[in-house]
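Please see the structure below; I have some questions.
With one protein chain withheld, the remaining protein chains of the complex are depicted in position.
Right, chain A next:
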Amino acid sequence: MMRNSPLALIFHALFSIFMVAPLVVVCLVAFTDKGYLSMPFDGASFRWFKEILERPEFIEAFWFSLELGVVSATLALALAIPAALAIGRWSFPGRGAINAFLLSPLMIPHLVLGVAFLRFFSELNINGTYLGLVLAHGLMIMPYALRLVLASTSGIDPTLEHAAQSLGASNWTTFKRITLPLLLPGIASGWVLAFITSFDELTMSVFLASPSTTTLPVRMYLHIEETIDPLVASVSAMLILMTLILMALLDKFFGLERLMVGKGH
């Protein structure tokens, strides 16, 4: 355990407050009973939460984003797992370059990604389609999944696989019964992180969404462009709640600290 000096404690406290304060403010504003953004101290209500239910376009966008997140996070994992196994377990020429290449979407601004995909998808005639969004999101969130799966591959002792083989397990059985279960914490957390990143993405999606493929962040953005009312706050509060629940589940089953900080077993 590191000992924290009082100064460090103050710093950490300020830092945490700085991080959390906007979220708290948004959640508070969601409970206002006024028609404009304001704190609920002189009148609180569930008015703006009820309002969500009367806006089918928000509900629709929510389900669309949910599905997009699930599909593209799954796609990202399907790419990230074999890539992480190859990069994490074997050394081969060009390994570092491939790793850097696969992580490179992290370094490209989403604005640039959005413009690039827009151009590329127009060429392929899939602009504004569901497929286009899935491909773009899958690619953009893949590095997040890769990072976490990669961290858990390095924690697996290769002699475990030898042990399974010596006991008669084929390569596939060894993967299914030994490697995959041991990768599961990394896979689960990688999936959740990828999902949240996709669910949350605005900048790139603005370029790629069409009226039939509007994600929730895009819907909120369009709404704010027209009018600023506490509806966006209540929607945001719901999203914060959903994220907290996901994180709590992840922590319960795998231990957040271990997953994110990468501590061994």
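What we mean here is this: contacts are C-beta pairs under 8 Å (C-beta built on N, C-alpha and C of every residue); 3 or more make two chains touch, one makes a residue touch a chain; residues count from 1.
The rule is simple: contacts and distances are computed from a predicted model.
Undergrad: Out of "Putative spermidine/putrescine transport system ATP-binding protein", "M23 family metallopeptidase", "Acyl-CoA dehydrogenase family protein" or "Electron transfer flavoprotein subunit beta", flag the one the UniProt entry gives for the chain missing from this complex.
TA: Going by UniProt, the chain not displayed is called "Putative spermidine/putrescine transport system ATP-binding protein".
Undergrad: Among the options A:85, A:116 or A:182, which residue touches the chain absent from this view?
TA: The one listed residue touching the chain not shown is A:182.
Undergrad: Looking beyond the chains shown, say which of A:45, A:173 or A:227 touches the absent one.
TA: Selected residue, touching the omitted chain: A:173.
Undergrad: Of the residues A:44, A:78, A:100 or A:160, I need the one that contacts the missing chain.
TA: In the complete complex, the chain left out is touched by residue A:160.
Undergrad: Considering the entire assembly, which residues of chain A contact the chain that has been omitted?
TA: Against the left-out chain, chain A lists 157, 159-160, 162-171, 173, 177-178, 181-182, 265.
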